[in-house]
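Pasting a structure here, questions to come.
Every protein chain of the complex appears in place save one, which is left out.
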Amino acid sequence: MTSAPLRVLVWNENVHETSGDPVVLGHYPDGIHGAIADALRAHLGDDAVVTTATLRDPEHGLSDAVLAATDVLLWWGHIAHDQVSDEVVARVHARVLGGMGILVLHSGHYSKIFRRLMGTTCSLKWRNDGERELVWTVAPAHPIAQGVPQPIVIPQQEMYGEHFDIPEPDESIFISAFDGGEVFRSGVTYTRGNGRVFYFSPGDQEFPVYHHPDIQRVLANGVRWAAPRGDVGPEPTADYHARAWFEAAGGSTPAG
Amino acid sequence: MTSAPLRVLVWNENVHETSGDPVVLGHYPDGIHGAIADALRAHLGDDAVVTTATLRDPEHGLSDAVLAATDVLLWWGHIAHDQVSDEVVARVHARVLGGMGILVLHSGHYSKIFRRLMGTTCSLKWRNDGERELVWTVAPAHPIAQGVPQPIVIPQQEMYGEHFDIPEPDESIFISAFDGGEVFRSGVTYTRGNGRVFYFSPGDQEFPVYHHPDIQRVLANGVRWAAPRGDVGPEPTADYHARAWFEAAGGSTPAG
Amino acid sequence: MTSAPLRVLVWNENVHETSGDPVVLGHYPDGIHGAIADALRAHLGDDAVVTTATLRDPEHGLSDAVLAATDVLLWWGHIAHDQVSDEVVARVHARVLGGMGILVLHSGHYSKIFRRLMGTTCSLKWRNDGERELVWTVAPAHPIAQGVPQPIVIPQQEMYGEHFDIPEPDESIFISAFDGGEVFRSGVTYTRGNGRVFYFSPGDQEFPVYHHPDIQRVLANGVRWAAPRGDVGPEPTADYHARAWFEAAGGSTPAG
Partner (left out) sequence: MTSAPLRVLVWNENVHETSGDPVVLGHYPDGIHGAIADALRAHLGDDAVVTTATLRDPEHGLSDAVLAATDVLLWWGHIAHDQVSDEVVARVHARVLGGMGILVLHSGHYSKIFRRLMGTTCSLKWRNDGERELVWTVAPAHPIAQGVPQPIVIPQQEMYGEHFDIPEPDESIFISAFDGGEVFRSGVTYTRGNGRVFYFSPGDQEFPVYHHPDIQRVLANGVRWAAPRGDVGPEPTADYHARAWFEAAGGSTPAG
């Protein structure tokens, strides 16, 4: 990792906000992306440069040039998943495989990009009664859990429950409980290609979850964890290798 | 797997029962081991021969001869873990590494054998207020979850909560929620050597959990899953292999 | 698992064979699918009914009706991946998520269905010099490794080498070495939705690998392992659950 600041991009479909929903705007006058970006700036300081993009921007704000200048992408979407163009999804996918980190948030579980990275439906059970969510750490040594209380208490949240149709996670960091009795694997990690993926479910447009200091800390920890370990490159390719190629002058190729 | 019946041994420290605890004896007049053995016989029928052994038996009922005739061992212990001899623990450990399956139940999380198999403290958080436990399946395609309702409802149970200090499981099958809000990874699997390990937490001496039909089904499924895939042998050894040993007359050795 | 025979379908693009390639036809006069189907019939006997389908069949031989009658699908493709229709791929994908097992073979690593299930490029390094491949078992207790020698010796094979761009496997069963010095994770498993996925790399159209008795055994073991544990259903869906739904009359729903 170089000492240059991490280039972090917070993407939000920004539909609830621009539809004038008073509850959402009450919590997030600058949009969910604005709240998250502010939180990351506060936590990461000079270690990161944080920008935002939304669905209505040209190319959804995710042009080749923008992605080429992004180390970690955060993704929030809910009611407009199908308005995200397949071309942009393919572009984001390739960038993740090349090494860009991605944090998929809450209802982003049903986004095209997350389903494509997972290979499953990513479906779940849900209910929106404003229940208390308790977020329990099951991997206390993991960098994403550093400085996080046991449990995180979120007074009001949408319920997300099992079964959550995801692949067996590489690492399970958080498991949530809801007042109604359901549980949910709320913080899980994967590697896809050279890119790191962190899904974190707390955060709904109807509740001020992204103003919760512990949730903000998890997001900041997640960004640091998902940061590329080396340069982000093109996605991996199938290559012909002649016998003993690695003995040739100039030797072997960089692995990581 | 041969068509011979599985040889299943249910081990119980049997201390609460023989101490005359009226609550425990009310639930388990034949001991916890008796109740579990009856349940397995009912579920597995002619596919298994189920016997029992307890702490006070000679060699804790776990002599070399007994272990050599055991395919799957179930382990229940609570207040007498330190009375189990290290020699017997080493013997059970070697048999698991050689291929015997083992189901570790409830307070067995703190048994010498489980801690030795895991390499961690296996500590957890606990409270005994007779709370409702909901056991949620997170791996619905797993053989151990077949025929199990979502969720299993246990009206009264001891609370076991995270953080549970175990290695990241090979497979996470069940996660439990308790009325007080805690969660617990209540059904997890591991492989150690050639042996399969299933830890399942529901089941306490003060509540009739082992009479619950869904819990009984999980135990029966667990026994089938943990059954050795081939003959159980000695634990693996470090061997010298001459160059090209696998090309010698008689060829290579069996892997599985 | 019911006692009804497993319904196994071997799919092959069947392009090398129908193009009249004499080397391929020399090894596989009935097509690669024919050789594999014969091998599975020999190993599985009355436990399975084995049929075949190819790219040129209507709907590639993978109509809704055919898939609805398939428990385990084997997939071999090489030079015609892009001729497989996206609609059929989506159909197979949904069936896997619903519980159908799938074995992806050799150059099928680059098939649309495997890449969709994995979420990565599935690219690798390769060379076709007819080198010896040694297939080493690293999970001897796994059902897929039962009866398999250590190592399997394949006199001539195409080299497939790391890095293989796949997600961290749920289970790594086999690792191969080639005479040129490369290694490859040649047998790996995943679960996706309710379906089990086994990728196994040995097997090329230019060499008689599918006539190798040990390779045939692995395929047969793989089919048994990938068999659905319960009924195959639709892919999982996102559902609304009212508070305390599981306490309602009729109780909870089947998990597995």
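To keep things simple, chains are lettered A, B and C as they appear, and every chain counts its residues starting from 1.
Here is the rule we go by: a residue touches a chain if its C-beta (ideal position, glycine included) is under 8 Å from a C-beta of that chain, and two chains touch if they have at least 3 such contacts.
Bear in mind that the values here come from a model prediction, so they are computed numbers and not experimental data.
Shown chains touched by the hidden one, complex as a whole: A, B, C. The omitted chain makes contact with just one of the residues B:Gly31, B:Gly77, B:Gly161 or B:Gly187: B:Gly161. Touch with the chain that is not drawn comes from one residue among A:Ala37, A:Val84, A:Ala145 or A:Ile215, which is A:Ala145.
Although one chain is not shown, part of chain A still touches it, namely residues 99, 134, 136-137, 139-143, 145-153, 170-171, 191, 193-196, 228-230, 246-247, 251-256. Taking the whole complex into account, chain C touches the unshown chain at residues 132, 134, 136-140, 150-151, 161-164, 168, 171-172, 175-177, 179, 181-183, 185. Touching the omitted chain from chain B are residues 97, 110, 116-121, 123-127, 129, 131, 159, 161, 163, 165, 167-168, 170, 180-182, 190-193, 235-244, 246, 255.
Methods note: only the chains that are shown with their structure count from here on.
Residue numbering at the chain A/chain B interface overlaps substantially, since over half of the positions present are found in both copies. Most remote chain with respect to chain B, judged by CA-atom centres, is A. Rounded to the nearest 5, the angle that brings the Cα atoms of chain A onto chain C is 180°.
Between the CA-based centres of chain A and chain B the separation comes to 37 Å, rounded to the whole angstrom. Shared contact sites, meaning residues of chain A that touch two or more other chains, fall at 161, 163, 168, 181-182.
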